[in-house]
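One protein chain omitted, others in place.
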Amino acid sequence: MSKPRVAIFDFACCEGCQLQIVNLEEEILDLIGVVDVVEWREAMSEQSQEYDIALIEGSITRPEDEERVREIRKRAKILVALGACATIGGVNKLKNNFDIEEVKKCVYGKDAQMPHLATAMTKSVDEVVPVDFKIQGCPIDRKEFTYVVRCLLMGKTPVIPDYPVCVECKAKENVCRWEYGEVCLGPIIRAGCGARCPSSHFRCFGCRGYTDNPNVDAAKEVMDKYGLTVEDLKQKMELFGSKQGHTI
Amino acid sequence: MRKLTKSEFQKFVTALIGSDQQVVGVQAKGDRFAFGPLERSEDLRLDYDVTLLPPKKYVLPQVETLMTYEVGGGYQSHMDSEKLILLGVHPYDLVAINQMDKLFGQDQYDAHYMARRKNITLIACDVVTPSKNVFASSMGTAVVTEGYDILITDIANGYVLDAATDKGRALMKLAPGGTEASPDDLAKRKAVQDKNKTQLNQHPLKCKPSYLPKLLERAYDHPIWEEKARTCYSCGSCNTTCPTCYCFDVQDDVNWDLATGKRWRAWDGCLLENFATVAGDHNFRKKRESRFRHRLYRKAKYVPEKIGGEIACVGCGRCITACIPDIANPVAIYNALLEDIGME
Partner (left out) sequence: MCECCSSQKDIYLPELATIRKKQKFTRLEMYYHVELDSGKELGHKAGQFVEVSIAGIGEAPISISSSPTQSGFELVVRNAGSVTNAIHKLDSGAKIGIRGPFGKGYPVDEMKGKNLVFICGGLGLAPQRSFINYVLDNRKDYGDVEILLGTKCFEDRFYVDELAKLAQRKDVSFTETLDIGCDQWKGNVGVVTTIIPKVKTDLSKAHVLVCGPPVMYKFVLMSLAEAKTPKQNIFVNLERRMKCGVGKCGHCQMNDQYVCQTGPVYRFSELGHVPEAI
């Protein structure tokens, strides 16, 4: 049996998720032992026309990128969105909170109207084409990435948590950030990261996106209990939660 | 019963650490406490209030390999065989472990759990510092008279050690010096336990725990479940931190050769949204309030029915501390029900 052909593409992003793949160290040898990487700008120069699995990093911010991602979708049997930018729009979606011309002016100044700097509202990959699987996180979790790849190779739907970060945070025996008066997004954000931030004494920033059915109403009420306001919550949700379905 | 001075006790712990068994003891973790591998006797903190997670994590690990296999071929059982001393288990957590022994041992014998359990020596200790949410006195779990291999009681000028089993007595041979506990020592020990019987009670339950199954028989459709669960995140923190929760999920993962792999089980929680979802996506416990109610019913009705009436809430108070919206407190719920529908 020939090895599955895998291609990795990047759109608007910092390429940090691809770096996570490069950083797999010894495991990367295991990985390329079972797949045939046919296109990966970050690590090789070859290009290919079709692939069994396409991994897409980054969000879609320009009309021509929409075309490109549609083309990739056509050629890929399985399309996987890799990392927060691709799965939920990521930090890039912050700009959707503002007028697009204002954003351009603020970032590019007098060059704002140059054609190569054209930019549109940020979209996650699944706002443009159907996505088969999502590997969440900013950046992705290496263990989860390799697990998902193995599942796809086995023809199995990976089991990605749909429960909140609190599950993993409590399992790690962290003291709840709320006990220290911080607005941690853990209770409404999808687990799978191993509660990386709270384990390093930071609140959850929400990079893995909301759970399927987050209790956002509870989140608002709880603010009251802790002497905080919904505005405080909104502000904390903005970084990764901008213009997402469940954002308040 | 033996009495060891504090310095003799420290030598005893050092001797345990030096033995062929791994010693897991309570240590500081930031401004809280946790069970972890003990490397130096001075790190042991028997004055702790409560640990972040119960010692359950060593009896029923968070993730445990059940078997290895060849894809398309045979399966091989995987059993843990490491000998372990659990040092500093509070009475309420001990009761929880004893309950789990029954649940995994009875009916369909769980060889994985029982093999590991047989390799564990339980050294319990009476509570010195009550935690902010403990209500063990209400649940009758503040002190224990059985279920441990050794029970340690801090009597200020030393420790009284009660070795109750062969396993415990064998370990006591490693204790240097010490004396037979005097009547005075025993009186001090009794005083500590008598005090705990009533003082580990930050949330007093307004009925005997044995009444709870009867109370719940009449409370199934009470509005309290919906009221409380309205702000439930379904985050399962009450499950994860609970010493008596033992539900688990089973999953597979293969090695990179895609030809071999393992099947493991991991902690699960009935509060989590898809706990009862079957293939095809039908969720048999879809509502937050149904899941919320299920936990309380398991603790005080369903599990007790399986283990001879013992209530499966031991009053450690961890769920109260862990619950961000502050809805998990079992005593608050039971008391509210008592107030509303009364005793029969």
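By letter and in written order, the chains are A and B; residue numbering begins at 1 in each of them.
By definition in this document, contacts are C-beta pairs under 8 Å (C-beta built on N, C-alpha and C of every residue); 3 or more make two chains touch, one makes a residue touch a chain.
Small disclaimer: the values here were computed from a predicted structure and weren't measured.
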item: Hidden-chain contact residue, picked from the options B:R45, B:H112, B:K228 or B:R288; value: B:H112
item: Which residue of B:D126, B:D162, B:D268 or B:E310 touches the chain not shown here; value: B:D268
item: Given B:M1, B:L174, B:A276 or B:A336, the one touching the chain that is not displayed; value: B:A276
item: Missing-partner contacts on chain B, residue numbers; value: 66-67, 69-75, 77, 79, 81, 103-104, 107-112, 114-115, 118, 220, 246-254, 258, 261, 263, 265, 268, 270, 275-280, 282, 284-285, 290, 294, 297, 301-302, 305
item: Contacts of chain A with the absent chain, listed as residue ranges; value: 154-157
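Keep this in mind: only the chains that are shown with their structure count from here on.
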item: Centroid spacing, where centroids are CA-atom means, of chain A and chain B in whole angstrom; value: 37
item: Complex interface listing, chain B residues touching chain A; value: 29-32, 34, 52-53, 62, 230-237, 240-241, 251-254, 256, 258, 267, 269, 272-274, 288, 321-322, 324-326
item: Contact footprint of chain B on chain A as seen in their complex; value: 27, 30-31, 33-34, 147, 150, 153-154, 156, 159, 162-164, 166-167, 170-171, 173-176, 178-179, 186-188, 211-215, 217-219, 221-222, 225
